[in-house]
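A short write-up of the structure that comes next.
Every protein chain but one is kept in place in this view of the complex.
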Amino acid sequence: MIRVEHLSKEYKIARRKPGLRGAAQNLFHRTYDTKAAVSDVSFSIDQGEMVGYIGANGAGKSTTIKMLCGILTPTAGEVKVAGIVPYKQRQRNARNIGAVFGQRTQLFWDIPARESFNLLKHIYQIPQHRFAENLRTFSDVLELEPLFGRPVRQMSLGEKMRCELAAAFLQDPLVVYLDEPTIGLDVSVKARIRQFIREMNRNRKTTVILTTHDMQDIEEICSRLIMIDAGRLLYDGDLRSVRQRFGNRRTIHFDLATPATDTGMPAQLAPWVFAEWEGRERVHIQFDARQTSASDVIAAMLQSYAVRDLTITDPSIESIVKDIYERGLS
Amino acid sequence: MRKYIEIFKSQLQLDAAYNGWFWANAVASVIGLLIAFSFWHAVYRNTTQIANMNLPKMISYVVIAMLLGNYVSGVGNRLSESIRSGEVAIELMKPYDLLLKLIWIDLGSKVSASVRDSLPLLVIGYAFLGVQAPVSLAGGALFAVSAMLGVLIGTQFDLIIGVLAFWTVNVWGLRVLRRGILSIFSGALIPVTLFPAWLLHISEVLPFQSMVYTPVAIYTGAIPLQAVGMTLLIQAVWLIGLYVLVRLIWSVALRKVVIFGG
Partner (left out) sequence: MTVWRYARLYLEFVKQVLKVWLEYRVDFFIGALSTIVIQFASLLFVTVVFEHIQQLNGWSFYQILLIYGIAATGRSIHLIFFDNLWTLGWQYIRTGNFDRLLIRPINPLFHLIADRIQQDGVGQLAIGLVVLIVAATHDGTVWTPINLSLLVLLILSSGVIFSAVNLFFATLSFWMVDSLPVIFATFSLSDFARYPLTIYNKGIRVLLTWIIPYGFTAFYPAASILEPAKFGLMALITPLVAVICSVLAYLFWNVGLRAYTSTGN
């Protein structure tokens, strides 16, 4: 369905000189910095796959997605989506895809959601019966009914995102790109959106590519992960092996009531944990749940230090990427 | 007072940047001058006097009036925007009088605009379009006083429109209406003395001709020096009257804000 070969994108950034003189100089002679946002990335995705495309901020995720949409032309390499080169046949490619960009809206700002959908029906030439049926199914899962009468500009973030998602799937696309669809949403809206994406994929074999910084999104939606870092492909494989490696990793953050005099770990913990101090009143302790348990770590720490507060977290996408980058996935 | 002077100075600095809009406005102004110049030359092709004005006098009037006409609008827009967005509530809690602050901001940006925008155009006017110097030194000085009064009258009128935002949703329509009225009656396009008698009578009882026509007529000598004292008095009366009116509407509006909570 999607084939990406040796894809690269370099941005040219004009170096601006300040002031009126600088502006005049810029007019005649510009100097550019080039910034490689995506470098030599290759992968291919089959129909019906749900892929998590992850990486740290600025890794090049949005840039890749824009090239897959046809919004950006690559500097080098080749892209094919359903047999079409997106940036060469942008309008034909547009028929096959749907997209959500979490930061901005795809809908019409001023007119009620119902009319927005109606316009999309005409733009994509969706047959009336498909349109009606889709809208009905979507409103069941996303609870769109109460939103139909309102224009996007009067909607909350969560309400807006539910409409965006409906708009992206409305024309029965082959591929849907979701760039941070859950950013800034509360737990219940996130859950609803994930359920919707899963159902779409199950019932219609829609291929989904998802970028996110939320590990939960990946766990619940994707079966495959593609990781990039600084524009380079870092990992491409199934979620399971990543989960085996990181699924048992925990981090406990301790706040101490009094500054620690000694930053060594209690002897019974030392072999199993990795500690990272932040000043003398804060420490993050990482460990593998198969080797030692959270309760052991906490008990040992309570004995050695005056602990004021603690929290337990799962690893973030960023820390996983960092880890794979530094140590590989063996 | 100190406070307001600071506001005034900061506005001077804010406007100092030469950006794309500066050049765009400059181009538009030069085009406006060229059109007026060509138009009036064509008008005088078959005649030497119109309403007691010869061509050089008319050109002087039109150019100076055009430049002065840029100053009859001002901060009213800013006021109505802050009313609409509700920001005015925050402004009202600050330790200064909002109306005075706006008037000083207005003056600040107008002073910088006069150096930055009008001065170059005036030079073009003198050098290429045949604009005449004021009738006499005294005439020039009195023009400056009268122009100052005219600009202040313009500011008050603009503020009145701005305050009305407390009542009407669509201030923008009112602003366009104001622009239409001013372009007819202020004298920025054409000396009001060219009006047919009935229109002239209407204009004479309205404050608008004090904004542009009066100062420029002093400049060209259409109002003789001995009559200037009287016209300055009329301007001063209008200024005070409008200022009182702004204050009045403002206090009514504030009572409304207190009662309805914005």
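When the chains are written out, they are named A and B in that same order, and each has its own residue count from 1.
Keep in mind that, in the parts below, a contact is a pair of C-beta atoms (placed from the backbone, for glycine too) under 8 Å apart; a residue touches a chain by one contact, two chains touch by 3 or more.
Fair warning: this is a prediction, and the values are worked out from it, not measured in the lab.
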Partners of the unshown chain among those that are drawn: A, B
Absent-chain contact - pick from B:Val27, B:Leu100, B:Ala138 or B:Leu225: B:Val27
Which of A:Ala99, A:Ile193 or A:Ile209 contacts the chain that the document leaves out: A:Ala99
Contact footprint on subunit B, counting only the chain that is left out: 19-21, 23-24, 27-28, 31-32, 34-35, 38-39, 41-43, 45-47, 50-51, 170, 172-173, 176-177, 179-181, 183-184, 189-190, 194-196, 199
Chain not shown, touching residues in subunit A: 11-12, 63, 66, 69-73, 87, 90-92, 94-95, 97, 99, 101, 103-106, 108, 110-111, 115, 118-119, 122-125
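Note that in this section only the chains that are shown with their structure count from here on.
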Subunit A and subunit B: spacing of chain centres that average the CA atoms, whole Å: 55
